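A single protein chain has been omitted from the complex, and every remaining protein chain is retained in its original position.
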Amino acid sequence: MNLQIRSKSRDPLRSRSEIILRNTVVASLILFFLAFYFIPIGIAFWGSFHLWNPLKGQFRYTGLKNWHNVLNNQLFWYSLKNTGLFSVIAVLARIVIGLLLASALFSRLVKAKSFFRTLYYLPTITPMVAVAFVWKNMYDPQFGLLNQLLGTKINWLFDGRYAMLAILLLTIWKDFGYAVVILLGGMYSLPMDCFEAAEIDGADACQRFFGITLPLLRPTVLFIVITSFISYFQTYIPVMVLTQGGPGTKTQLATYLIFDQAFSKYNFGYASAMSFILFLLIALLTALSFRASGRKEQ
Amino acid sequence: MSKEQWKSIGLNAVLLVFSAVTILPFLWMLASSFKTNAEISALAQRFLPRNPTWQNYENALNKMSFLRYFVNSLSYALVISLITIYTSAIAGFVLCKYRFRGRELVFGMILSTMMVPGVVTIIPRYSMMQALGWLNQFQALIVPSLFTSFGIFMMRQSCAAVPDEVLEAARIDGANEFYIFHRIVFPMLRNAVASMAIFQFLWAWEDYLWPYLMIRSESKQLLSIALNMFSGRFSTDYAGLFAATSIAIIPVVLCYLVFQKRFIEGIASSAVKG
Partner (left out) sequence: MKQFTRRAISLVLTLVMALTAISAYGEGSAVIGSTIQYDPSKPVNNGEDIAIEFWYWTGADKLFQAVVDEYTAIHPNVKITLVENPFDDYWTKLPLALQEPNGPAIFNVHNSHHENLIGYLAPYVIPVEDLEADFVGVSAHIIDGKVYYTDYGMMTATMYYNKAMWEKAGLTEADIPTTWDEFREVAKKLTIRDENGNLVQAGFSFNGGAQGDVLGMQYQYGQNLFTADNKVTFNNDAVRSVIQRMKDIYEVDGSGDYNFGNNSGDNFGQGMIAMYLGWGFMHGLFQALWPETEFGSFEIPTPTKDVPYAYHRYNGESTFGINKNAPADQQAVAQDIVRFFLANDALQKQFVLANSVFPAKKTLAADTDIMNVSSIAVLAKHIDRYIWPGPMPSAVENNMKIAIEDIFYNGADIGTALKNAEDTCNMELEGSEFESVEPSYAHASEAK
């Protein structure tokens, strides 16, 4: 993996304070992540070779059975396909909407900045139970607001053609605020003189955005892309509250399946095997994102 | 009107339309918190309550030790946010600005922990806390959150924007690394700190399953768990839930307002002036 951040190489001579700081931080990191992440992850991995239900104290070695079952589970592969499609669209939407709104809010032309920013953050902070209730009402086939606005008669949550779209809409709506907050933070950190110089040069808003803002924001955008991919690949709450994977299996996402196996069927070994396959996919994707962004910089 | 003014009106109009979309479900919830459950479940939906009532708020406040939970949640979220901001910044700094063997490996490992669904690790973690005898103790909530992969990643990305020349100059002036991090780099990370504070506070505030499994006694209960008590086996008390939620999100909004205004926007104005 090439996760390097390019910083100019500096004098190889290190001060005592650097060595102390470095060793303390790295040692605590290793210790912490080992204890609270790698050991539990290791146990879960070991559990994937077992018939494992911790709630009744069951932990029986079954060899590769769970893995074999997962690899032969068509629904799991189907859910991975769904997950991939879902994540790509959700990440794209998050970035595009985030960039649009953040630039608009950053613009001198907008006065009521605090007002808008607060409104845009409301979906992010409203708890999912409340949000789900309201959205279910909006998706109602007879009386829903969405059908009234669009003049349609779609049964959003039970029509296989639209159910995934319905989940996507809710997801995008719920957390575009994340991108807006981080991008705005990134924009306000950019050196102001670049903008002023560009404006004097007569570049218009569009040129300024693509010529200056976007390239300078690349590390921030990369951060959002990667964290979003990681979290969207593990989406299950919108599915749980809206469709439970239905109609049929049309909106099954991988982590919903994992959650269902673990906390409804108490089949933790099987859920673990699925989790590690998902993990491999996410890791691969993350590595690719880093590499892609690294190459452009060179 | 000048071209600039037209642009401004256009831009504001777009933002306004967008905010209508974002705020509608929220307003719906707020309005519903003044309705009865019968009105909420009725076929004929009205946006505004027919007979506005404070009853749901009274019930919410009476039903549970709302204030106690509120204070617990507030202290929990504050402590977590403060600690993780600091640990993330210093770890991000070390992993970004120092070159040493295994750096990428350490960072890669940290990042990879975000990619394993928490669903399957939560039980092993529970067993660890049990073995340590930490069940029902606040440290079971705090210690496993001392570092966050998300924060470390964010700070590492932000540190990349701090020019190496600044650090070199300080070193030439004889500053040690502790001074450089605390006095020079940390202030430059202000915006990342603000963004992180906003999210970390929210996530800690909403955190539910882990605290629920850890905390046994009512006196240590968090608000997020109490909010989950409105969903019964057969039905959800939406009126009560909406009322409690409307109060519960106030600290999150305040946290957001403070950090957006003071930190993110603040640095810009000072940068322009300077």
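Note that the chains take the letters A and B in the order they are written out, and that residue 1 is the start of every chain.
Please note the rule applied: a residue touches a chain if its C-beta (ideal position, glycine included) is under 8 Å from a C-beta of that chain, and two chains touch if they have at least 3 such contacts.
These figures come from a predicted structure and were not determined experimentally.
J.: Give the residue, chosen from B:29, B:202 or B:225, that touches the chain omitted from the document.
T.: Looking across B:29, B:202 or B:225, the contact with the absent chain belongs to B:225.
J.: Just name the one of A:49, A:209 or A:266 that touches the chain not displayed here.
T.: Of the listed residues, the one touching the omitted chain is A:266.
J.: Tell me which of A:84, A:211, A:247 or A:294 is the one touching the absent chain.
T.: A:247
J.: In terms of residues, what is the contact footprint of the unshown chain on subunit B?
T.: 37-38, 41-43, 123, 126, 130, 135, 209, 212-213, 216, 218, 225, 228-235
J.: Touching the absent chain: which residues on subunit A qualify?
T.: 51, 53-58, 69, 75, 140-142, 153, 155, 157-160, 244-250, 260, 263-267
Here is the rule we use: only the chains that are shown with their structure count from here on.
J.: Residue numbers of subunit B touching subunit A in their complex, please.
T.: The touching residues are 4, 7-8, 11-12, 14-15, 18-19, 21-23, 25-26, 28-29, 43, 45, 90-91, 94, 96-100, 104, 106-121, 123-125, 127-128, 143-144, 146-147, 150, 152-154, 156-158, 160-161, 164, 168, 171, 176-178, 181, 190-192, 194-195, 198-199, 202, 206, 227-228, 230-231, 236, 238, 241-242, 245, 248-249, 252-253, 256-257, 260-261, 264-265, 267-268, 271-272.
J.: Subunit B touches which residues of subunit A in the complex?
T.: 1-5, 7-10, 15, 17-18, 20-22, 25-26, 28-30, 32-33, 35-41, 43-44, 47, 54, 101, 104-105, 107, 109-114, 116-127, 129-131, 133-135, 137-138, 143, 173, 178, 181-182, 184-186, 188-189, 191-192, 219-220, 222-223, 226-227, 230, 233-234, 255, 258-259, 262-263, 268, 271-272, 275-276, 278-279, 282-283, 286
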